[in-house]
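The complex appears here minus one protein chain, its other protein chains still in place.
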Amino acid sequence: MDSQQPLRILIADDTDSDRLILESIVRREGHVPVSVADGRQAVEAFLEQRPDLVLMDALMPVMDGFEAAELIKARAGDELVPIIFLTSLSDTESLVRCLEAGGDDFISKPYNRVILQAKIKAFMRMRDMHRVVQQQRDQISLHNRQLLQEQEVAKKVFDNIAHTGCLDAPNVKYRLSPLAIFNGDVIVAAIRPSGSMMVLLGDFTGHGLPAAVGAMPLANCFYGMVKKGFAMVDILREINQKLKQTLPLGVFCCATMVELNFNSHRARIWNGGLPDCVLYRQRDGSLQPFRSSHLPLGILDDSAFKDDCLHVDMALGDKIYLWSDGIIEARNKSGEMFGEERLLEIFREANDGEAIFHRILDAVDTYCGGERNDDLSLIELTMTEQASVVSPREEPREHRYSGLQEWALSLRLEPSTLRLFDPLPLLLSILVEVPGLSSYSGRLYTLLAELYTNALEHGVLQLDSSLKGTSAGFAEYYRQRQQRLAELAAGHVDIRLRHKLLGNGGELTIIVEDSGPGFDYLQLRPLCPGADQFSGRGLGLIRQLSHAVEYRGNGSEVEVVFQWDAND
Amino acid sequence: MAIQASLSTDCDELIIAIDGRFDFSSHQDFRSSYESLKVRPARYRVDLEGTTYLDSSALGMLLLLRDHAGGSSARIEIVNCNPEVRKILNISNFEQLFEIT
Partner (left out) sequence: MSDAVDENTLTMLKEVMEDDFGKLIDAYLDDCSRKMPQLPLLLESRDFEQLRRMAHSLKGASSNFGAHALTELCLQIELAAKAGEETGLEALVRAAGAEQQRVADALAAHR
């Protein structure tokens, strides 16, 4: 409010002459007086007229000034309504009563016009300031509410992505702060088509939104690729590259990724920037730490990225523990950190692996004075039998009708593409969108690879596979391949895919046609070459992996049919 | 994609682990993993645990390794194949040439 605007000033005094004087002073200052003669009238006038300032006599009939002041302050709520007591009281006790009743100041009789003016101005400044502070407070609380709502939405989106995984598998225990996404922690877990389990714990630098943005591409990438059966190194590389492209400099993701193979009872571990994770052996209670030996995800270019993993044999019941630094850096009341030593002590004292997970959480919570620590992520992975986790082939049937069903596509690759682009991952990524077909991705890859390689190397590039008869020839063959590709000016490979539903599965037809001169397919050897011949194996593989193979025309077009049944 | 070779402590066995796709693009790395060795290990172990896909040129490369390791007297074990990879090896009758587990 502008201090220059006229104010409404309530005057409560039972003596007519006193009231007249105050009214005059107020009016002369350009304000509007509202006069009443006792406390009750003062409260009523306050409620009706909402004055900006109250001048209140202390001793009045019906209701005295103290009581009226208390009622007015109570009704004013958040609003600052200054009350100035008009008094000829001079004893300390009475002045204290004025203050206790909510009075902000005094004016004593006889009234001094100059002093009263000065006080009115001072209180208006205070009131304006109060209003500004209140507006700012309201604005801040509004923003805060909006922020919390937005966070809630973001969290839901993230939960939807994160919970498509297998975090609820019986061999996984984990704790993740309810607002983990905003302290930068992320846990994703999923089962590959081959049955092994992949788990990633990530800790993005920073807090709040900057820490949260990276979690989405990470989770998307992780789940998409694990489902399609990509290898751990491919997934790490892809996430690294995606984060490197997306995140601003200085934001990156410390992460540990673990793959548990339940058939071979082995684990592979990649740790980039997180604290040591440990393997706890059930048999003797021994601990094996796995130190971070890589840079975090999102820092290095793909060419510099190191994807070598540590391999470790596990026995049934052995457990791997992953944690972010929140657990080590949890602080007690005097600010000391929980530390790695206390953490390892829990393992050393444990005589039963089952209780370790909860013991760690309890120990940290107790250490922090019984308060739940919200910046803490912990995962326990137990080596178990495949069957007790999930059967990897169950999933496609559930989603039988949810993906690509009947469709066809045609792709022509021209020289500039042939030179630099490998179409196989692209084609495979489309094929695995067909529910049920992803479990055959290994066979389909080999089929497509053979067909494409033949079309490119023998059809378009006219390479002679008999070169591959020796080790040196093998190298020479690929040297020539590279050279001819680089010099390639004309030619193409056409790839046509068609899928239709068939019984409980489907039928995929692959047609590959190249611009080469073809070959005499009627003279083809019936089956495999000698088992130890270095080349000439491709056609045999194609025949074995498919249900029908047919060469057409001059031999530069081949059609292959692959049938599959979800009940196989 | 990534090929990692490590020699056992007694230098008797060379372990070659292949992660990702095993195809002609791995050719250089795969070959140098055994050709660059100064010693001649008695046994080889090819770990395909991380291998997602392979094609016929990968089969050719395995045969080159076998040739390098002494042909019919070579002792080469192929371990940790996933079922799809195993199927390709079976189709090619590689169990006659390698010990596949």
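A and B are the chain letters, set down in written order, and residue numbers restart from 1 in every chain.
Quick note on the criterion: a contact is a pair of C-beta atoms (placed from the backbone, for glycine too) under 8 Å apart; a residue touches a chain by one contact, two chains touch by 3 or more.
No experiment lies behind these values; they were computed from the predicted model shown.
Undergrad: With touch as defined up top, name the shown chains that contact the chain not shown.
TA: Counting the whole assembly, the omitted chain is in touch with A.
Undergrad: Quick one: which of A:50, A:75 or A:113 touches the chain that's been left out?
TA: A:113
Undergrad: Have a look at A:15, A:386 or A:480 and name the one touching the chain we're not showing.
TA: A:15
Undergrad: In the whole complex, what residues of subunit A lie against the chain that is missing from view?
TA: Given the touch definition above, subunit A has residues 14-18, 20-21, 24-25, 28, 59, 87-88, 109-111, 113 touching the missing chain.
We take it that only the chains that are shown with their structure count from here on.
Undergrad: Need the CA-centroid distance for the pair subunit A / subunit B, whole Å please.
TA: 39
Undergrad: List the residues on subunit A that touch subunit B in their complex, please.
TA: Subunit A reaches subunit B through residues 194, 229-234, 237, 261, 264, 266, 268, 307-309, 311, 440-443, 445-446, 449-450, 453, 468, 471, 474-475, 478, 481, 528, 531-535, 537-538, 540-541, 544-545.
Undergrad: In the complex of these two chains, what residues of subunit B are touching subunit A?
TA: My answer: residues 1-2, 4, 17, 19-21, 23-24, 27, 31, 47, 49-57, 59-61, 63-64, 66-68, 71, 80, 82-85, 87-88, 91-94, 96-97.
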